[in-house]
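Here it is, the structure, as structure tokens.
All protein chains of the complex are present and in place, except for one that has been dropped.
For reference, chains read A, B and C in written order, and residue numbers begin at 1 within each chain.
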Amino acid sequence: MSKPTLRSYQKPQKLADYPLGTASEAGYLVTKNSGWRNERPIITDACINCLQCYLYCPDGVIFKTEHGLDIDYDFCKGCGICEKICPKQAIKMEVE
Amino acid sequence: MSNKITAKTITDSEFFYGHKACAGCGGSLAVRIALKVLGEEAISVLPAGCMSAVGFNYPHLCFSNNSIISTFAGTASMLTGVEAGARAVGIKNFKTVGLAGDGGTADIGIQALSGAIDRNDDILYICYDNEAYMNTGIQKSGLTPFGAKTTTTPSGENVHGNIRPKKNLFEIVAAHDIPYAATASIGNLPDFINKIEKASKIKGTAYIHVVAPCPIGWGIPVNETIEIARKMMDCGLWYLAEYENGQFKLNKNPRYFSSVEDYLLAQGRFKHLAATDIETLAAQRDAKWAAIRKIWNTTEEEL
Amino acid sequence: MIEIRWHGRGGQGAFTAAKILGAASLIDNKFSLAFPSFGPERRGAPIQAFNKIDGKAIIDRSEIKSCDYLIFLDDTLFSDDYLKDLKDDGIALINTATPDKFSDFSQIQSIDANQIALKIIRKPISNTAMLGALASISDDVSLSSLQQASDLYLSATNAAKNQLILRESFEYFKEVR
Partner (left out) sequence: MTKAFLSGNDAFAEGVRLARPQVISIYPITPQTTVVERLSEMVEDSSLKSELIHVESEHSALSCAIGASAMGARTFTATSSQGLLYMAECLQYASGGRFPIVMMNANRSTALPWNIYGDQRDSLSQLDCGWIQVYVEDAQESLDMALQSYRIAENPLISTPVMVNLDGFVLTHTYETVEIPSQTDADRFLPPFQTENKMSLANPKNLAFSVGPENNMEFKYIQHKAMLDSRRVIEETDAKFAEIFGRSYGGLTQGYRIDDADYILITLGSITGLCREVVDELRERGEKVGLLKLRFLRPFPSDDLVAALESAKAIGVLEKDISFGYEGTVYTNVNSVIAKNGLRLETYNFIAGLGGRDISRENIATIFRHLQTGGQHVNFIGLGVTIDE
């Protein structure tokens, strides 16, 4: 799984800390999205690893692991598309 | 076909990640999938609009591939410059892709898009169509369908939302005799993925028009984005098609349609429609499909 | 400073003649400006072109009001009023088949440039012939420089013929005189 992770960020203290023009490192994340969520999806044992939730997640937060699928809760917004798309009802939305 | 990109074989890398799009955003799914198919060699150009607004907030930058925001009108012209510039400085194995919304494509950006197709620049242009200016808060665009209520096409006693039909941008683009154009929907990602892959191998301009519902603008729950996209195809108000070698081809030719009324009334933006409005839309659908089936190549293909 | 105004019609090559004259001045180790009447050129419409020639760099880019030479590529473009734009010792050079019409004016010299051009290139294109004529009546440009410069702006296929036109029109005034 290759996806950006949360990076540390300090507001520049001097002008030279700013980039030239409006160009900076791609995929540089400094804030989470977890606070946007009221409910979190939980992948249950009913999962058959069909990958529909992985494919249709607008945020790409569902990822493959050696033991099946997992969710990056730092960036999951809790939209529930995964729950809807799952053919086996293997994803449950749980109130935060 | 076994060599097609599937959920199993598509790269694990995420190129549009940590973005600030609304929960359940269809546009962000379209962009995410497009970049996963194109990979790290994609150089993407996004105009002012939802996806640039949610992806490029310094210092929080959500595209892992090379990406740039263009002016609202300038997606295609900047793609042209990026493509020429990349070649000029000797970069090899790159793919320039435009990711623009319906307003940025069908309204303010259509001149630059037309120019790029006319030059047959080696670019891929993907329009994610959510049927209104969603970034500014749901205003009518040239791709807003007949009857839809937006903040600039309110529904009332006299006018029931937008009074004009949706521009047929797929056929406008095809009329340039573009090497490749296709329609798609985030309701059918395998089809969308195949079309992106096909388009990425086209030498010259390729265009994909992907419907990507906006739950807020359409007035649906945020978890129903995919469902509503599927209903739109099932009821025949959207179709999957391609234009290639001067021919139109219908990818899926359903024997019968689901109810237009069910599709429309599932959405807040159509709640006000009268029975006659719904009949008008159904009649427009039937006329369009009659024309398609008469003129286009309707050979069914595996999807 | 020598100031020249060309009168022609769009397509007759008045500005080309001005450019050749300017380039010839460069070969003569002089300085010059050549410029068209500014604006869109429409085929057949009356147009003007201008030259300023001097021994030092020309930095005055204002309009030419008083001319040392007025050159008409076509006698239908001529009117008596234009003579007011000539300096006291200025000369108007007119391409005409009917020189008698202009014989009352002491400042006018005429040549049937069309006839020379027709004979050599079978087209009534008078600009090259008028350049040869100018070199003949003026010390401000040399025939040899015009011959060199004309190769820069005229089509290579007609190079030899243009040289003939320049030579013949140049000789014309030498004989008349």
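Basically, contacts are C-beta pairs under 8 Å (C-beta built on N, C-alpha and C of every residue); 3 or more make two chains touch, one makes a residue touch a chain.
Predicted model, so just to flag it, every value in this text is computed and none were measured.
Novice: With touch as defined up top, name the shown chains that contact the chain not shown.
Specialist: For the complete complex, the undisplayed chain touches A, B, C.
Novice: Going by the contact rule already stated, which one of B:28, B:66, B:105 or B:251 would touch the omitted chain in the full complex?
Specialist: Within the whole complex, the residue contacting the unshown chain is B:66.
Novice: Looking at B:28, B:77, B:141 or B:162, which makes contact with the chain not pictured?
Specialist: In the complete complex, the chain left out is touched by residue B:77.
Novice: State which residues belonging to chain B touch the missing partner chain.
Specialist: 40-41, 43, 45, 52-53, 55-59, 61-71, 73-74, 76-89, 91, 93-94, 111-112, 114-115, 118-119
Novice: Could I get the residues of chain A that touch the absent chain, sorted low to high?
Specialist: Residues in contact with the chain left out: 11-12, 15, 18-28.
Novice: In the whole complex, what residues of chain C lie against the chain that is missing from view?
Specialist: Counting over the whole complex, chain C touches the hidden chain at residues 18-19, 22-23, 26, 31-36, 38-40, 58-63, 149, 152.
In this section, only the chains that are shown with their structure count from here on.
Novice: How would one label the connectivity among the chains shown: line, ring, star, complete, or other?
Specialist: other
Novice: Which two chains have the most C-beta pairs in contact?
Specialist: Pair with the most C-beta pairs in contact: A-B.
Novice: Look at all chain centres (mean of CA atoms) and spot the one farthest from the centre of chain C.
Specialist: It is A.
Novice: Distance from the CA centroid of chain A to that of chain C, rounded to the nearest Å?
Specialist: About 78 Å separates the centre of chain A from that of chain C.
Novice: Measuring from the mean C-alpha position of chain B to the mean C-alpha position of chain C, what distance in angstrom results?
Specialist: 63
Novice: CA centre of chain A versus CA centre of chain B: separation in Å?
Specialist: So the centre of chain A lies 23 Å away from the centre of chain B.
Novice: For a test of understanding, state which residues of chain A touch chain B in their complex under the given definition.
Specialist: 1-4, 9, 22, 24-31, 33, 36-37, 50-52, 54-60, 63-64, 75, 77-81, 83-85
Novice: Taking the touch rule as given, give the residues of chain B at its contact with chain A in the complex, in rising order.
Specialist: 7-8, 10-26, 28-29, 32-33, 58-67, 186, 189, 222-227
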